[in-house]
Structure formats: C-alpha cells, structure tokens
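With one protein chain held back, the other chains of the complex are shown just where they sit.
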Amino acid sequence: MANLPLSSQIINLCAAVLLLVSFAMLSQRRVLSLVQLFALQGAVLCLSTITVAWTAGRSELYVSAAVTLALKVLLLPYILHRLIRALNARWETELLLNVPATMLVGLLLVIFSFGLAQPISQLAATVTRSTLGIAIAVVMLSFLMMITRRKAVTQVIGFLAMENGLFFAATSATYGMPMVVELGVALDVLVAMLILGVFFFQIREQFDSLDLRNLEALKEE
Amino acid sequence: MELLILLCIPLLGAVLLALVGERDWAPEANSLMSFATFAAGAALTVRVIGSGPMLAFHEQFFVDPFNVFLVALTAFVGFTTSLFSRPYMRVEQHHGRLNRSQLRLYHSMYQLFTFTMLLALLTNNMGILWVAMEGATLTTVLLVSLYRTPNGLEAAWKYFILCGVGIAQALFGTILLYFAAEKVLGAEGTTALLWTHLNQVKGELEPVVLSLAFVFLLVGYGTKVGLVPLHNWLPDAHAEGPTPVSAVLSGLLLNVALYAVVRCKVLVEGSLHNGMAGRLMMAFGLTSVVVAAFFLWRQKDIKRLFAYSSIEHMGIVTFAFGMGGPVANFAALLHMTVHSLTKSAIFFAVGHAAQKAGTQMIEQIHGLLKLSPTVGWGLMLGSLAILGLPPFGVFASEFLILTTAMRDHPWAAPILLLALGVAFAAIFSRVQSMVFGEPSLSRLPHAPALLPVFAHLLLVLALGLFIPPYLAGWYRLAAKLIG
Amino acid sequence: MNHVVNAGAWLAQLVAVTTAIAAAPLLMGWVNQCRAWLQNRSGAGLLQPYRMLRKLLYKDAAIASAASPLFRVTPYILFGAMVCAAAVIPSLGTTLPFTAAADTIALVGLFALARVFIALAAMDIGTAFGSLGARREMLVGFLAEPALLMVFFTVSLIAHSTALPTMAQALAHRGAAIYPSLAFAAVAFLMVLLAENARIPIDNPATHLELTMIHEAMVLEYSARHLALIEWSAALKLFNYCCIGLALFLPWGLGAGDWRSLVPALGFLTAKLAVAGAALALIETFSAKMRIFRAPEFLATAFLLAVLGLLVHLLLGS
Partner (left out) sequence: MTDPAWTMTATLAIPLAWVAIGSLGLLRARSVLIAGRVLFPLGAAAALLLAFLSLASIGAPVQTAVLPLGLPDLPFHVRLDALARLFLFLIGAASAGITIFAAGYFRSGEGTPPGLLCLQYHVFLASMAMVVMADDAYLFMVAWETMALSSFFLVTTQHRIAEIRAAGFLYLLLAHIGAIGILLCFGLLQGGSWQFTFDAMRAARLTPAWSSAAFFLAVFGFGAKAGIVPMHVWLPEAHPAAPSPVSALMSGVMLKTAVYGLLRVGFDLLQVRCWWWGLAVLGLGLFSALYGVIFAAAQTDMKRLLAYSSIENIGIIFIGLGLALLFQGFGMALPAALALAATLYHCINHAFFKSLLFLATGSVLHATRQRSLGKLGGLIHRMPTVAWLALVGTLAIAGLPPLNGFVSEWLLLQGFLFSFDLPHSFVNMLVPIGAAGLALAVALAAYVMVKFYGIIFLGRMREPRLAAAKDCGRLESLGLMWLAAVCVLLGIFPVTVLALLDNVNQLLLGSGLAPQIDHWWLLAPVARARASYSPLVFLLGIAGVTWLTVLVVHNFYHGRVRLTDPWDCGFPLQNARMQDTAEGFGQPIRQIFEPFFQMRRELPTPFDGAPRYRVEIGDRFWIWLYQPAARLVQATARVVGLLQQGRIAVYLLYSFLTLVALLLLTL
C-alpha cells in the first residue's frame, strides 16, 4: 500500500467504504436508514469519481460526478424519503433469510467476486484496477439484498445500489463510459425511479401495503 | 435521411399522442403514425437493399441486412398491431376498463415503445443499445400496468424488477466490453463502443474479459428474451397487459432483445474462437424449449399459454443462433420473422376472442367458430402455424433448424422434437376446445379488425411455400454477417 | 400338364363332376347305414338320402315373408360352389382341365364362400335360431379354416405345390418314404373334416336340440327344393372333403385323367370311399357330442397338430 500514490489510496479507501456500506445495507432493517446509507454510497461514489477524474485528467468524469451527486446523493434519496413518509413504510418487518446467514452468503459472494475480478484486474491499465472486484461485490450484494427483502421500497433501493455498483465498476475499470451512454443511463435511472414512485402509490392503493407478499398471485397453481 | 425520419416519426408521435391521445380520433392517429413509420422503414429497407450497409451520424447509426430486416419487421408488425388496437381499445373503453387518460398514456407509450425498438435496432453504439433496451422496458412496464388491476400491477412490478436487474447485468457486460475494447481502440474517441469498430477488431479483444462480458450480456438481454430460467416475468406481463401490448412484446421486444444477444455473440465468438457463446446459447435455447413445452400443459389463461409458446419459440431461435453457420442462422432469421407474424396474429385473434367471451380463461371460451368464424379460423390457423404444421412458414424454419441440429448436434434433435410434440398436444388441445364446440360468446360493439390477422397468416403461409429470391438473398446476407 | 384342351379331358371332367353329384347322397347314406349297423339298428337303407331329396324337391316351398332375395338364392349358390369344388378336386384323375382353376387355398376360399352365404341366409329371416346358428357356424369356420390351410401347407411342403393334382401325384409317387408330418396332418384334417361337415363331436346332424345344433339351426327356415339343395350341398361337401383326404393321404389309384384310367380310378374311389365312410361312422359312434364351448378347444387342437406337422417336417427335413 505504501508505494501507491495518494489518489489510489483514496480510491481504495472509497472502495472499502462502498463495500462496508453494502454490507450495512444488507443488514439494515430500518428503511429510512437504508435510504441514508444509499445516499452515503452515492457520496462515496462521487468522491471516488472526482478522484479518478483528477488523477487521470479526464474532464468528462467531473460531469459524471456531478450527475452522481445530483441524482444519487440528493434527488433520489429525497424522492425516496418523501415516498417512505407518504407511504408510511418505515420498517422492513422480516427478512427472508436471517441477518447472520445473509452476511455469510455475502462474504462468500465477496470472495467469489474477487476471484472473478482477478484475471481482469491484471489486464487493467487504470490506477483503480484493484477496485473492480469490489465493484462486482457491490453488485452481487445488492442483488442479494433484492432477493432477501420483502418490501417493494427496499427492493428498489437494492436496485439503485446495484446501479451504483455498476457505475463504480465503470469508473474504476475504464474511467467511465462515453458521455452519451452515461447520460442515457442516468436518464433511464431517473425515469425508472419516477415510474417506481408512481407504482408505489398504485400498489398501496390496491393492496394497502407495500409488502411484496401481496404480489404473489400470478403463478402456476 | 430515411433513418432520421424513421426515428423521428415515432418520437414525434409519442409527443403528439401524449397531448391528444385521449381524443376520439387518436387510434387513427396512432395507426397513421405507425403507417408512416412503416413507410419510412420500407424506404430505408429499399435503400439498404439497393446500396448495401450504411453508417450515419458519426457512425452512431448503422444499418446492415441483419438489422434492416428486423426494422422492416418491427415497423410492419407495429403498424398492423396499431390497426388491431383501434377496435380493441375502443371496446376496452366501452367496457369501462380504460379511461381517457389511460388511453392517452397507451397511445403515447405505444409510439415511444416503437421508437425505443427502432433505436435499439439501428444504433451502432452498444451503450445506446442498452439505453434503448432499458427504455423499451420502461415504456412497456407502463403499458403492462395500464389497467391498474392488482394482477396488472403485480405483473408490471415483476417485469420491471426482473428486467431491470437483468438489464443491469447487461450494463455490466457492456462495461466489460468497453473495458476490453478500450485497450484496442483507445479510450479517447467514442469509437470503443461502436459495434462496427468492435467487429473489425474482435480478434484482438481480450478473450477472458469477453467471456465474462458475454455471461453478463447473455443473462441480461436473455432475461428480456425470456430464456428459461430468466423468463418468469414474461407470462405475467403478456397475460395482464392489453392484448396489443402482448402482441408487440412477443412479436417485437423479444426479437430485439435477441438481436442484442446475437450482436454480442458475434463479437465474443470472434474473440474466443472456442464456441463458448454458441454453446451457452444452445443450452439456454434448449432448456427454454423443453421447459416451456411442459409449462404449456398447466395453462388456464389463453394469453399465458401463448406467452409460454413465445418462450418456446425464442428458445428455438436462440438454439439456432447458437448453432451458427449459414443454414442455422438463415433458419433462425426466418423463424424470427414467421414467429413474429404468427404470434402477433394469434394475439390479435385471442384478443378479440377474449373480448367476446369477457374472459381470458380457456375453459370459459367455446365455439368461436360458430359465432365468429373469422376469429375462430384465425386462431385455429394461427395456432396450427405456430405449432409448426406445414404449409406454414414456421415449419420451413423448424425443418431447417432441426435438420441442421441433426447434423451438428444429433443429440439435440430428438429433445427438440419431443418438446415440440409436447407443446403441440398442449396448445392444440386448448385451442381446439376454444374454437370448436358450442358457442359461449357475445357480440361486440366494434367490428374486430381481422385484416391484420389474415394478412400475417397469409404472409406466413406464403413463406412456407415460397421464399422470394430477394428475401432469401437478404436472409443469406444477414446470416453471413452473423457468421 | 400343358393346357390340354381336348374333348377327352373335358369328358373325363364331366364324368368326375357327375359322379360327385350323383354319389354324394350315396356316401351320406352309406355313412348313416354304417352308423346304424354299429348301433345295432337296421338303418334306413343306402338310398334314403335320394328318397329324401326327391320328396323335398316335389314339395311347395314355404318361405318366411321377411325373407330377402338373398335367402332364396343362397341354396343355389351353395350348390354351385360345392359342384365347382367337386370339379376342382382330383377325385378320379389328376389332369382334369378344371383343376387348374383353383389350388388348395382357393378351395378353402370356396368353402368359406359357401359358409358365409349360408350364414348370411340364416340371419336373413331374423329368428333367434338363425342368428345363433350363423354365429356358431362362423365360429367353427374361423377355427377350422386356418387348420385346414395348415394341413395343406404341410402337404405342400412335400409336394412343393399347392395345386391338388400336383400334390396328389407327388405323394402317390413318393414310394416307400415315410412322412411323420403327414400323420399329424392327417389327424388334423380328420378333425377339420368332422367339424366342417357338422359331424359328431362338434355337431349332431340328427338332432334339433337348440343347445347344440349348428348346421341345422341355420337351415331351419328352409323347406322343399331349397332344403333339398342345401342337403345335397352338405352331402357334396362331405364327399369333397373325403376326396381331398383321399387325394392327399391315400393318393393311390388316381388316374391321369384320360379314358383308360377312368374306370379303374372309379373302382379305387368307390373302395376308398366305402372304407372312409365306414371309418367315419366308427368315429362318430365312439365319440360323444361336445359342448359348443369345447369346440374351440377341439379345433385349436387340430390347428396345433397341423402346425406341429409343419414344424416336424421342417425339423426332420422330410
């Protein structure tokens, strides 16, 4: 570690924090805290993007960082916050898998992700290559979170966290995608969030709750 | 130029219909827009056939025989579906299942969906392809949940989450692709995600990265194709949305998603040279065919039934693309075409039948032939066509796929045939009980639009007996492109 | 065996057919007479069948009003078929011109034709007994027919032919060779003969007991000349069967079919038929009528024996 430049150390730190936040999200039952963790995740992401932009001298990454800040740190958590208050869905009542077991699976996933990233990282020329494994791990953990949660809101937060992981992968492995794509992705995420917001209201209108157990009627009996 | 018009018309239409989509003449406007799109698509097709592949707008758009054929198909099915949806949506409104604002949403999203489909097909940028696919998901989510019923919401939610997660994997795959390409093409330009460039240098791309990328891309776009075991959203979304949406989902969206997979496969195969991508696709395809065939046995809802049939056929096409080679690719393209035409025709007929019966439950629909012979025959012939009975075109493509399978992978042919047999028994027994027997239906306030049904079936029939040389040549070119 | 279409052969053919037609009731009378003797009765005499026929022919026919033309035409067809069969069977000589028209398989077909017609006629009136008889007759028929065919197959193995004259010739000239397969075939043939001709143990020609009768149940509705023709056909059938049996298993003394050989052949035939008739009477006397449901077992045994004969031949190569 010692011989790494400061920027890399910062990025690595960010990566570690991201991973930590992901685990925190995995174990967190309070929905509002989850939103805060999500905002934190976005902030760390923003920080790491700025660092990458500064280190690599890629000016368009500043734009990305700004979009991230606006969207993932401010706008989306705000929308979520409002939604949760409006829908009165503060608590995740129960998980499909208890927390220790989830953590254990998460740990295995992290090992798996690191193993997966190993051959790719060796090819990467960027300063941030070692963080690719963490990016994959974040994606996987978000996936796990979506699987284990029963509330529609938490599932969406998991979905957004996964998006964060992807974004982190994009910046850490390749200094970001072309701008058009970045913007397109951001637009999609925003629109998705809006649509989901509408959905929450409709679901609650129909079922009086956001519990996903209400959404198990369509099946092969 | 045609390209720009082609993309602008549906976008304009979406905006326009978002404003006036609740008017009485909105369905006609929708059809008109779709027709204009179709005309532009036809013009583009003619041009590409005449002067070969083209690039446009800083290489951001790209048209070759492979995608132009899908563009033409998409525009055509989009147009005929809009024709079908005119009386259909009017009847829905009449029955009070839809209000005016929902109708406006429907029309606007219909056009937007067409736009995203065309964008996904025409773009040269793998990133934009992803954006368009996600856009298509978003528009169709709104379409699926149009009725705001509990089941509709559930279906839309599942569709959204599953496809959203799936497509996130595809984004990761795209990132990895970019990661690999960047080393060869350089990060400075924006060329590193352009398919034409990637295709030129595919031999130099890093195999390890590409194989990982392909896994993510396959799982991602494969979710949208409806490959088993990623298919779970598909039957729900098909069954709960309005029937025109089911028709375009089956007829177009699945094709476009598969198109994305195939584009990726071309790159990956070019880099890996070990047939891994093909084998994966074959495995997914075969699983889908077999599992879907058995799923068909448990269906009580007519639209779900045909949704599973779509999974089955997408499995067949995926399998064929997985096998690769000129004949299999040719057959797969042909199968895509005839499946789109046939399945949308079936959904048209099913839509009318379900409206007449006031239910989608198979057990409660009888004697279509007696009360409405044209709808009955449309459904019957469409089902027979989709089941691969000659002289319909589906048989032609299945014949080619099966014979190729016998040659290249003899073990797969009996499995495919068995699944086809199981599917035959399942679908036919149900359709027969609906079409035949004592009638249980009522009349509708608007005359059904049967022109699209029989136009599609006639095309499919013609393709079974005679494939015009220029069409065959075009398929061959496309098949060669895919390799 | 070239197609000899000379007058002499045709005349011999005519003699053979006439002999058959004329002598068939005599054979029937002889069997009945022997049976009477064996049962310590004096019997009605050799000529009783002729008297019977004459009486029937002179009577007015009484026909059920529900009868269709089929009912009336059947006795004639039956008689025609039996006469044709008689013409085909080499009873006197082996080169009679008509014999080429049918081999043994065709002969079996001819018997089947007669059987189907009489069964149909029996069903025509629509009485309980008629259809009962038809059913039983067809039951016996479908079991006897394959057995008979197998018998012919066994013999044709030796003769390499299914044409009766050729078979008879081949067997007549076999010298001292012993064919065990023929013994099986002969027993099977005998069993078929008993069944097909409505003799004990399958049927009792002398009874009208509804539980047991087969042939008589079918012809209950016939009277007068129709009945006469049917009785005559039955006699001809017995005669034909006996001649087939003789041609296959005791083929000595058959003429070639020309004038000179005709007279000794006639003598041989008379002698052999006399013995056969007596033997038939003996068998009938010594056995008891079976229940109708036992008939399939009886005929299955015949069938089995015939097939065994065949296999024995293949196994022993002789």
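Per-chain numbering from 1; labels A, B and C assigned in written order.
Rule of thumb we're sticking to: contacts are C-beta pairs under 8 Å (C-beta built on N, C-alpha and C of every residue); 3 or more make two chains touch, one makes a residue touch a chain.
Quick caveat: nothing in here was measured; it's all calculated off a predicted structure.
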Displayed chains contacting the withheld chain: A, B, C
Chain not shown: contacting residue from C:19, C:162, C:204 or C:240: C:162
Hidden-chain contact residue, picked from the options B:402, B:449 or B:478: B:402
Full-complex contact with the absent chain, from B:18, B:43 or B:276: B:276
Chain C residues that touch the omitted chain in the full complex: 1, 3, 57-58, 60-66, 68, 70, 73, 76-77, 79-81, 83-84, 87, 98, 100-103, 105-106, 109-110, 112-113, 115-116, 119-120, 123-132, 134-136, 138-139, 141-143, 145-146, 149-150, 153, 156-157, 160-163, 166, 208, 210, 220-221, 225, 229, 293, 296, 303, 307, 310-311, 314-315
Residues in chain A touching the chain absent from view: 96, 112, 115-116, 143-144, 146-150, 155, 212, 215-221
Residue ranges of chain B at the interface with the undisplayed chain: 157-158, 161-162, 165-166, 169, 211-212, 215-216, 218-219, 223, 228-230, 232-233, 235, 276, 280, 291, 294-298, 327, 367, 369-370, 384, 387, 389-391, 395-396, 399-400, 402-403, 406-407, 413-414, 417-418, 420-422, 424-425, 428-429, 432-433, 435-438, 464-467, 469, 472, 476
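The rule we apply is simple: only the chains that are shown with their structure count from here on.
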Which two chains share the largest set of C-beta contact pairs: A-B
Intercentroid distance (Cα basis), chain B paired with chain A, Å: 31
Length of the line joining the C-alpha centres of chain A and chain C, rounded to whole Å: 101
Distance from the mean Cα position of chain C to that of chain B, given in whole angstrom: 78
Complex contact set, residues of chain A against chain B: 116, 119-120, 123-125, 136, 139, 143, 146, 152, 155, 159, 162-163, 166, 169-170, 173-175, 177-181, 184-185, 187-188, 191-192, 195-196, 199, 202-203, 206-207, 214-218, 220-221
Of chain B, residues touching chain A in the complex: 125, 127-128, 130-131, 134-135, 138, 141-142, 145, 148-151, 153-158, 160-161, 164-165, 168, 171-172, 174-176, 178-179, 182-183, 187, 190, 192-193, 206, 208-209, 212, 235-236, 239-240, 295, 298
